[in-house]
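A protein chain is absent from this complex, but the other protein chains hold their places.
For clarity, chains are labelled A, B and C in written order, and residue numbers in each chain start from 1.
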Amino acid sequence: MRKITYDQAANEAIQEEFRKNPRSVHMSTDLAADLAEEFGTDRIRVTPIAENSLVGAAIGLAGSGFRAVVNLRMATFGFVALDQMMNHAAKITYMFGGQAKFPILIRMTVGAGFSGAAEHSISPYSMFMNVPGLKILLPTTPYDVKGLLKTALGDPNPVISFEPFMLGRTETEVPEKEYFIPFGKAAVRRRGTDVTVVALGRMAHEALEAAAEVEGKISVEVIDPRTLVPLDRDSILRSVRKTGRLVVVDEACRTCSAASEIVALATSDRPTFARLRAAPAQVCGLDVPIPFSPPMEKFVIPDRAKILRAIRGAMRRPST
Amino acid sequence: MRKITYDQAANEAIQEEFRKNPRSVHMSTDLAADLAEEFGTDRIRVTPIAENSLVGAAIGLAGSGFRAVVNLRMATFGFVALDQMMNHAAKITYMFGGQAKFPILIRMTVGAGFSGAAEHSISPYSMFMNVPGLKILLPTTPYDVKGLLKTALGDPNPVISFEPFMLGRTETEVPEKEYFIPFGKAAVRRRGTDVTVVALGRMAHEALEAAAEVEGKISVEVIDPRTLVPLDRDSILRSVRKTGRLVVVDEACRTCSAASEIVALATSDRPTFARLRAAPAQVCGLDVPIPFSPPMEKFVIPDRAKILRAIRGAMRRPST
Amino acid sequence: MQSDDKVLIELYTTMLTIRRFEERLVREVFAGNIPGFVHSYIGQEAIAAGVCRHLTKRDRIVSHHRGHGHCIAKGADLKRMMAEIYGKKTGYCKGKGGSMHIADFSVGMLGADGIVGAGLPISTGAAFAAQLEGRGDVAAVFFGDGACNEGEFHEALNLAGIWKLPLLFVCENNQYGVNTPAAYAMAAGEISRIPKAHNIPCRVVFGNDVEEVHRVAGSAVAGIRKGGGPFFLECRTYRWHKHFLSQGLEDLRPAAELEEWKRKCPVASFEKKLRGRGVLSPAKIRTIDDRILRRVEEAHAFALRSPYPQPQDALQDIYST
Partner (left out) sequence: MQSDDKVLIELYTTMLTIRRFEERLVREVFAGNIPGFVHSYIGQEAIAAGVCRHLTKRDRIVSHHRGHGHCIAKGADLKRMMAEIYGKKTGYCKGKGGSMHIADFSVGMLGADGIVGAGLPISTGAAFAAQLEGRGDVAAVFFGDGACNEGEFHEALNLAGIWKLPLLFVCENNQYGVNTPAAYAMAAGEISRIPKAHNIPCRVVFGNDVEEVHRVAGSAVAGIRKGGGPFFLECRTYRWHKHFLSQGLEDLRPAAELEEWKRKCPVASFEKKLRGRGVLSPAKIRTIDDRILRRVEEAHAFALRSPYPQPQDALQDIYST
């Protein structure tokens, strides 16, 4: 099968869906050159640097029967647009009693690892999870990003896709044939029986490597939720009930992270709690702004070694 | 002792500290009339409706050796200022290697209960907790708001005070004598041995009433963290280790809430986990935008009855 | 009756409908019968009426926190509005929105909004949609003087300008944002300097004169429909009530100023004109008013007898399906 990059796969999803739906529009501060070539500059607009207004315009387009895609690039650039995303896009369907649909896709890159420093490396998905009304994607492979974005482009709701910056150029096999990936279905990346590792975003790859490293000694199940809202609670809980051990890996800062949510979810579920054999562990970004200099940056974000430590720790802990 | 309202107590804190420090400035889109009368309109400024810039101006003032206070009123109005709060105020001390101090106090009201609907009722503190570099207050009584704001007004860092709208006119005794409340010290509002209830914001009051209702039957310990960053982990963990049962009550939407964080904190702490006798429970706002109409609004936010149910549930659950 | 007269009577009727609807609300709010925050449109009726008379159902408008007038002028149903304001299940938003969030997409009313300035970018999207549809439809956005100090004002003007969007900006300059005077809060002095700087054509009108609003809006909308790009209409006006209807809230505006503007009542002054010109007789006015009062009473009765939503209804409509 052909291999394409994560970024190419995302682009293909948009191309395919834009071909089907002439009432779809794309906005970004950078030229989306190949989209513009195919669909023309009426539908593919370069915009001024005014992110809050782009998202606002997307809402107005959507409320007028169009589908709007906004590429905000880095998540922190989107911080100037949080009002339109959180006060409006998230609430407008509900506030108006469901009388209109708001099919909007907003894309942003997340994550550290390239010395982007504090203003260019954030992973803020949990704050969006706290605002009901948005669907939230965190695709981790070229295959997934294409399938999830294609689903997003058929969804009648605001969807935010958080795409790890560091994965943009990674390549895997992606079929030419059309496919969709449903929201709320986690990918069990590796089956195991001793410990459940739920790994988000780029950490899904690190977790798989860690799992491979203890192959034969510890049987690790690696779950990549793929979408955070809706979250595939069932797959996570089922796995934890089986293994009795939970490690959640997330590049974002730990406090009030998606990882904390997953731990809370598992532990406050009575049958799951009853089967827990060890305290759950979080391997998260440290609670500091991302520092610029490589040794410090490396220190604050999780990696394979830290994941391994947590897996081994979970195994060592005596059952309660 | 004299009684004053929550709002008056907050105001007194500012007055007292502004008397001490002539290099302190207050900005708000509404006139802060009594402050303006005492300190003059040079230091107490009415501003245009441009929240992002007010917070930006506060950062510039702080970086120039002033102390800046911004009253944004409702938290959702502050959503247009999230860029300055999260990308700048939170990170600027760190990004610049600590070479300057940024003494800023930002005040916002939070919470539902007055048919303000989705855009006027949010409780977004958890999203700020996910952004390291801010200190976060959630004062629940006139006494506390005064003491905490006075501490904030001596702190060399950006502090955000989330003040439950519904508490603004509640009255309690507040001493005339000067006092300060340190950050990171929870208030144990009621001692108990059967179950720990950590209750945030307005829910601290509901939880106390619930605890009183089961007095003699269930011995409930009620903890009000008062500050979310820093969070008094020790008091919470100590209590949970003692009671073996945890109920966290938070008006905010459940997913990725401060309540989820507290559950994750307690369960991922090994000795605390070992002493848990029941799955922890969260009594939170439902994951919906706040609806306008009273019957629906009442349904989505926690109240005494829901807290009682959770307390009883925690007692009923068989130990693991 | 000349066709011109018909338009004038319609304008009058729309204004009076807004007035009576709002008067009813004022009474109910102060009697404690209505939950939440209600921002009264009384004093500004000529603007919604004069502008919306030029819009079809396909033209889309975006409103702000003071939005009842825009709903009525755009053709929304009084019953469902009143029911929404009361938080009833039969309301436009099934009780989920309330006064500040009434929308009627079926008549092109894309919603009121409680965040100052936020409607401006949203309206650029509605105008963008009309541009892509290419049927000569337009969008209009209503906002206050206070909203002009939010950055979104600048961004929306710029976006509309560079893309030549079919968008009518309608600034309802009632000279205050809550208690802060525009004269204090705005360096430009004249709001219209800003759109002009963005090369957007601009007219300032006396917003209490419905004929003037109607005339200028008419040529503006016609120009926009022909592809002329955005237009900016600043309407000078005044609100009669406090920022929102509440015992607690202070009104710091000079009492004499309010009295002066009450003498410039958009409804009474237009009524006087129409009577002077013989377009409306006192009897005819009585008939119109009676009919409006009856409709408002019906709306009110409808709201009162409508059921509240079930608590569990709160779990619906988070997402569209």
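Basically, contacts are C-beta pairs under 8 Å (C-beta built on N, C-alpha and C of every residue); 3 or more make two chains touch, one makes a residue touch a chain.
In this text, all values refer to a predicted model and were calculated from it rather than measured experimentally.
J.: In the complete complex, the chain left out here touches which of the visible ones?
T.: Answer for the hidden chain's contacts among shown chains: A, B, C.
J.: In the full complex, which of B:Q8, B:S28, B:N71 or B:T93 touches the chain missing from this view?
T.: Missing-chain contact among the listed residues: B:T93.
J.: I'm checking contacts with the chain that's been left out. Which of B:Q84, B:S126, B:T196 or B:S239 qualifies?
T.: Touching the chain that is not displayed is residue B:Q84.
J.: One chain is left out of this view; which of A:E119, A:D194 or A:D224 touches it in the full complex?
T.: The one listed residue touching the chain not shown is A:E119.
J.: Per the definition of touch given earlier, which of A:F18, A:F39, A:F66 or A:F79 contacts the omitted chain?
T.: That would be A:F79, which touches the missing chain.
J.: Sort through A:K3, A:K217 or A:K298 and give me the one touching the missing partner chain.
T.: From the options A:K3, A:K217 or A:K298, the contact with the absent chain belongs to A:K298.
J.: For chain C, which residues touch the unseen chain?
T.: Residues touching the hidden chain, for chain C, are 149-155, 157-158, 160-162, 184-189, 193-194, 196-200.
J.: Which parts of chain B are in contact with the chain that was left out?
T.: Residues of chain B in contact with the hidden chain: 23, 25, 42-43, 45, 47-48, 50, 52-66, 68, 83-84, 87-88, 92-102, 132-133, 135, 156-157.
J.: Which chain A residues would touch the chain omitted from the figure, given the whole complex?
T.: Listed in rising order, the touching residues are 29-31, 46-50, 52-53, 76-77, 79-80, 114-120, 286-289, 291-300.
In the analysis below, only the chains that are shown with their structure count from here on.
J.: Quick one: label the inter-chain contact graph as line, ring, star, complete or other.
T.: complete
J.: As a quick test, compute the distance in whole Å between the mean CA positions of chain A and chain C.
T.: Chain centroid spacing, chain A to chain C, equals 40 Å.
J.: CA centre of chain A versus CA centre of chain B: separation in Å?
T.: One centre to the other, that is 29 Å.
J.: Could you say which residues in chain B touch two or more other chains, in rising order?
T.: 52, 76, 79-80, 117-119, 287-289, 291
J.: Any chance you could list the residues of chain C touching two or more other chains?
T.: Correct list: 93, 95-97, 101, 113, 115, 151-152, 318.
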